[in-house]
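Note that this complex is displayed minus one protein chain, with the remaining chains in position.
Which chain is which? They are A, B and C, in the order written, and residues in each are numbered from 1.
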Amino acid sequence: MLLSRDQIAACVAKDLQENWLVNLGIGMPTLIPEFIPKERNVMFHSENGVVGMGPPPLPGEEDLDLISAGKGLITLIPGGAYVNHTDSFAIARGGRLDCAVLGAFQVAANGDLCNWRLPHQKSGSVGGAMDIAAGAKRVYVMMTHTTREGDAKIIAERTYPLTAGGVVSKIYTDMGVISVEANELILEGIAPGITPEEVQSATGAHLNIEKVQEISLNL
Amino acid sequence: MLLSRDQIAACVAKDLQENWLVNLGIGMPTLIPEFIPKERNVMFHSENGVVGMGPPPLPGEEDLDLISAGKGLITLIPGGAYVNHTDSFAIARGGRLDCAVLGAFQVAANGDLCNWRLPHQKSGSVGGAMDIAAGAKRVYVMMTHTTREGDAKIIAERTYPLTAGGVVSKIYTDMGVISVEANELILEGIAPGITPEEVQSATGAHLNIEKVQEISLNL
Amino acid sequence: MQNKRAHTLVEAVNVITDGMTILIGGFGGPGVPEILIDGVCELGVKNLTIVSNNAGTDKSGVARLMDVGCVSKLICTFPWAKESYVFKELYDNGKISLEIVPQGTLAERIRTAGAGLGGFLTPTGVGTDLAEGKKALTIDGKDYILELPLRADIALIKAHKADLRGNLVYHKSARNFNPIMVMAANHSIIEVSEEVPIGNLDPENIITPGVFVDSYFVTGQYKVGSGGK
Partner (left out) sequence: MQNKRAHTLVEAVNVITDGMTILIGGFGGPGVPEILIDGVCELGVKNLTIVSNNAGTDKSGVARLMDVGCVSKLICTFPWAKESYVFKELYDNGKISLEIVPQGTLAERIRTAGAGLGGFLTPTGVGTDLAEGKKALTIDGKDYILELPLRADIALIKAHKADLRGNLVYHKSARNFNPIMVMAANHSIIEVSEEVPIGNLDPENIITPGVFVDSYFVTGQYKVGSGGK
């Protein structure tokens, strides 16, 4: 059975390490924080100048001047700080993000990330994606394994406009978890009830399935 | 009679306009602030991150963490602010200094400023001079008219290592005040008791002396 | 001392004329100078080039400025949001042009202008469509593109408090582009909620020194859409 969005988020959350500073792209990645164990210190960066993004505010405690990059109301954790936009991107570009978790339209076997513009569009919304993808120590992608039409999003060579070249190191989808290694894609985790062959057939690049393990949903 | 250092400082102070932000080089220019009329709002920038440098502290009120670029103890005026070094030089290079008053070894007729290294020295102390000279809206030079040996410091073409090209617009010396115009040096003010011919003979470039006026020492 | 306070909204914004390039602070809603934008709408100027992160929300902010016909070009990072339908319609009808800039690059181009620099080399965008036409350099084996400063005639800035010298502090994530944009325009105009006496802001905590501020308008009870009165 395909993983739910929350289940994918839980898979990513499991891999975000103690003391990491992490940037979350808009959409699905914003589900991740609630799956981080309370005792684990993972800090979130929002590129609009928030270092130490906390959960949404309790009712009655909203502040319209405190939002995430995805424009949702948030809070600041104790010990968080506000910075301006250049300082925020100095954090991103300067290699201070241990990880960025981003959505994608396509990921190529060499780690190319395509997530800002579809080929038929005259223009796209790039936001901070190019800077963050170019600067983060690790770029993880979180997405559905295929398009709504069933087309593969993980492919041998990208056909969509590039966001950043060769940056993706891990891909989390509703079918499993794939590690992007120098010369191959390794299927590490698989959703319960799905076969490696099914994942391979939904993927446009060769997968090494030798070491695949079923994902535990008691994350 | 040659002007004293204080008298030169008073000549410069007279020309610093209401609401200007001014950077003062080390040495003689630091004498200027005490000659600014109390009612005139001239603000001083010190490149080590002080916007709104005030006079030296009263005895007992010294703070060793508050110094000028010349390393003297200072104060901060009400409404002053502290910034870091890049922001301080964004002010200087970004055209926010209405005026910089700097010392010089040589000034050429085209406004070339030489103030960081003597030709016989292997190396010099550049400090912030090149940035400030390149960025300020106006660069005024304050210096003795000649070297201790009596050589001209205002010359047709520079022979010393350059600090910034074509930037000086006014020169204040112990002999007078010279305006650097597009095609000539204009002697505007002259110290009482000195003749224009004496100034010309102490100067290595042609001076236009047609409009010279005696400097009033009741500044 | 220079009085930087504009006593009316009109006085604050009437330096703006047709064809100017204007930096407008804000990211999403926070930090957008809604009231100054209201004033610009009332002026009825044309052919503005607007630099702002977003393309506006519904009919407020930058969207309102576009809706009333003041804008001929938008430089931004994220134009295609559902709430930016005003922009989309103008763009689809060929009535507005667009330059897309990556967000960190946009911030840095603005800062570069404010800092009096001539450009910078960034790894952002290397190999992408947005690098087209830009000079490429390799430094120590790493590829960069040269990005140029983005200077403007005017900056419209939202801050939290100003003192009489124009020193500014901001509020939470409403800070965003504002402290950079205020440095990069020939004339900066600040919308502030509150004016405080000199000395009220701790010099250690001032985010924008007043030397970057040309004028400020204290909004008090002003409501957007009341016509600049």
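Going forward, contacts are C-beta pairs under 8 Å (C-beta built on N, C-alpha and C of every residue); 3 or more make two chains touch, one makes a residue touch a chain.
Note that this is a predicted model, so its numbers are computed, not measured.
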item: Contact set of the excluded chain (shown chains only); value: A, B, C
item: From C:L117, C:I198 or C:V218, residue that would touch the chain that is not displayed; value: C:L117
item: Touching residue (missing chain; options A:G80, A:G103, A:G166 or A:P196); value: A:G80
item: Chain B residues touching the omitted chain (full complex); value: 46-50, 63-67, 69, 71, 76, 82-86, 88-89, 92-93, 117, 123-132, 134-135, 161-165
item: Touching residues on chain C - with respect to the absent chain; value: 108, 112, 115-123, 137, 139, 142, 144, 146, 148, 169-172, 202, 204-205
item: Chain not shown, touching residues in chain A; value: 18-19, 21, 41, 43, 45, 51-52, 76, 78-83, 86, 89-96, 134-135
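What we mean here is this: only the chains that are shown with their structure count from here on.
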item: Chain A and chain B: spacing of chain centres that average the CA atoms, whole Å; value: 56
item: Euclidean distance of C-alpha centroids - chain B vs chain C, Å; value: 35
item: Two or more partner chains touched - positions in chain A; value: none
item: Two or more partner chains touched - positions in chain C; value: 111
